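Shown here: the complex without one of its protein chains, the others still in place.
Chain lettering (A, B and C) follows the sequence in which the chains are written, and residue indices restart at 1 in each chain.
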């Protein structure tokens, strides 16, 4: 297997799907001539030309809506948001149009479109450039929401997202674009809606996704040294959730921690916790615990930012608390 | 006590606060000459003149941002969104600016502003005019989110919101504007962050807010006839939540239903359920149950719409299930 | 009437336009009545008074062209080919509605007739239309996309972003602002600084003009060459159509923000149906009796549409689960 960076894996996914289907095109700020603010689209303009790769004006609502309209009549746009912090400029087009078009039209107009870009905190970017948006955008019927934590998952899931006939919101991470991982030479697809056990364990289940899962895996190593066996579950798709996989793991470990690099109030973690307490009420040996960003806007100062994000210590402590250690 | 409609009570709150503080002004679509799309601002233009009451263009992001800027330098804007479905056009100004300004500026610029308007489904308005937004907007630190279910609460809470020195998102309901209720002649304020027990009970707690609470009270009557004593709790403020009141009620009844006219995924109800299972784990005799809108965009057809919203039957059934009846 | 000299349209087309305007007028009148009879609920935005624009523009198009509009679009949808029966049934929330009763009064759609909504968020159809224009170019076709907007929609940020993209990338979108002078109850002059909305196009060097939207022949003569040019050059175009709505913003609007005189002036002196009827008669192309007969035809059609909608069943409640996602 080849070793690729996350950005290369995501770039490959787009290139392969653009190769496969002439209706797929990419549009976003700086995706073409500049090869992408984070170089995810590197080489795509050279390879596919200006008819397939479009540098957009800084008009998120505008080009997101353009994508929705184009998707209504047979093209399959990939809309890149430089980050999801800017994507909310287009929330009306995503929530009121992409998500509701099929329903309003009584089934006539589906919207095969992917909105993708980095989500959540990078490093010292301050309050306006560090928000994680999955708590907001997973509440909407008519949308699928996908995240990824490895180059392998990223490629397989993005290809599935591009082939999906519904609007898919695809969440990446600035900090992971340089992360390397194994990616098969041969084509593969990872179906949406299917989670993945990143590490098998029996004492406690830790559910996490996107960048923070790597901190969780560290924590699992640390806990293993203390004889605590942690199962690490990545739902990968957040909307819809792979509840079967989650419940199965809970029934095995009877203890759950949910770790999110996002605010806790009404987050995906809150939803998972609610579903577990409802469906696995008698299986739980401890309340579902959660580790999230502290509930403050992101500070610029490095130490403060680090303190806001879930830390190894906080994850380890939560796991131990769940085991009443 | 005078009997007022909800719209009159809210209008009084604005009038009294505009009377009290010359820095308070109202801006929104049709709030002036037209007296408000739903007549909540009826008479305010006549009474306070065009310098205090502004008819805005259909530029939600623009006039929401204007309000934030004006609030940074000493005025106290009330920004009316004709409905919150249009308010999301302004989400960037609310989330990235109103909510984060104080923090980004290291405590220099607070933003005393109220964004208010009806939220959730009315009747046969279709998918784009029927969404409940509290699941999205309660996830943000730096914002307070308030709802109201009676004219009395509406007036007292809106006055508190206008006097608050932070951004407050105030959620009303089209369907309740005509609802009548007692409102004292003398001035009163209902502090933000404090919930209210709308009906005392001992067998099961039903938590709900805004319009649906009236359906819940009906359900409580119906259940009372079967000898089931229901406590009805209205948090009123959703961000921050009055957790003490919620936990106290749970410790009393040991059974909880959360009813929302909103989508369930990562909603305020999910947050409340998570907090309860965490803090009252050993107090619960049954899992926290939830009754929400079905997870579909709002259909136009009347019978379908009714089926999507929480119904008396669904509420009653949930309460009985919690009692294993 | 200027149009007279300009083109001696074949009688057939003129008659077709007359019949269409009568149909639109009678349709909306009946919709208003049905609403007061509580045959349906929610919002109801009538297009009465603005028929000349819908008919004049439609007559300049071909079937494969696309159209999007706002919520005041019942008759534009019919013009584009959706049967009055299907529009009325949609208003009544019935299963034979063009969206199976799921869309409602603000959301008419027909894939077959390339009518892409029926949108409720003011101005948001502009980026969508730009996307249709984009797709047309993407496939090297020569259709055009009509994007109807209200005057007040020209204050929305999304509208400007769409205009800029259409102009920058040469997308064949015809933006038509139905300037009926009011956004709900607010005179457009109170929410913008320009006296003419075509000035919006100056910010993008977009070709533009304005037209008397009360006169169907003027509209047709004006739009026909615009569309023909767009098929060749694929550039966008901005048209400000000066028109007027006789009824309130929605059925629930008393309309106290404008004078009775203002409304009557339009109804008495500039009514689009009256203008065309006068033209037909003056030019001996039709008799008043014929016109009356055509109007009666329209009334019958509309009556039939309502009967159809009355008889059409509600969709099954369980259909609410469908159309959330496709496989």
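Of note:
To be clear about the criterion, contacts are C-beta pairs under 8 Å (C-beta built on N, C-alpha and C of every residue); 3 or more make two chains touch, one makes a residue touch a chain.
Keep in mind that what you see is a predicted model, and the values were worked out from it rather than measured.
Hidden chain, full complex: it touches shown chains A, B, C. One of B:6, B:48 or B:103 touches the chain omitted from the figure, and that residue is B:103. Only one residue from B:93, B:173, B:237 or B:253 touches the chain missing from this view: B:93.
Seen from chain A, the chain kept out of the figure touches residues 29-30, 33-34, 37, 55-59, 61-62, 85-86, 89, 122-129, 294-297, 299-304, 307-308.
Contacts to the hidden chain, counted on chain C, fall at residues 155-161, 164, 167-168, 190-195, 199-206. For chain B, the list of residues touching the undisplayed chain reads 25, 51, 54, 56-57, 59, 61-75, 92-93, 96-97, 101-110, 141-142, 144, 165-166.
The working rule: only the chains that are shown with their structure count from here on.
Rounded to whole angstrom, the centroid-to-centroid distance between chain A and chain B, based on C-alpha atoms, equals 30 Å. Mean C-alpha position of chain B lies 37 Å from that of chain C. Counting only residues that touch two or more partner chains, chain B has 85, 89, 126-128, 295-297, 299.
Along chain C, residues 99, 101-103, 107, 119-121, 157-158, 324 each make contact with two or more other chains.
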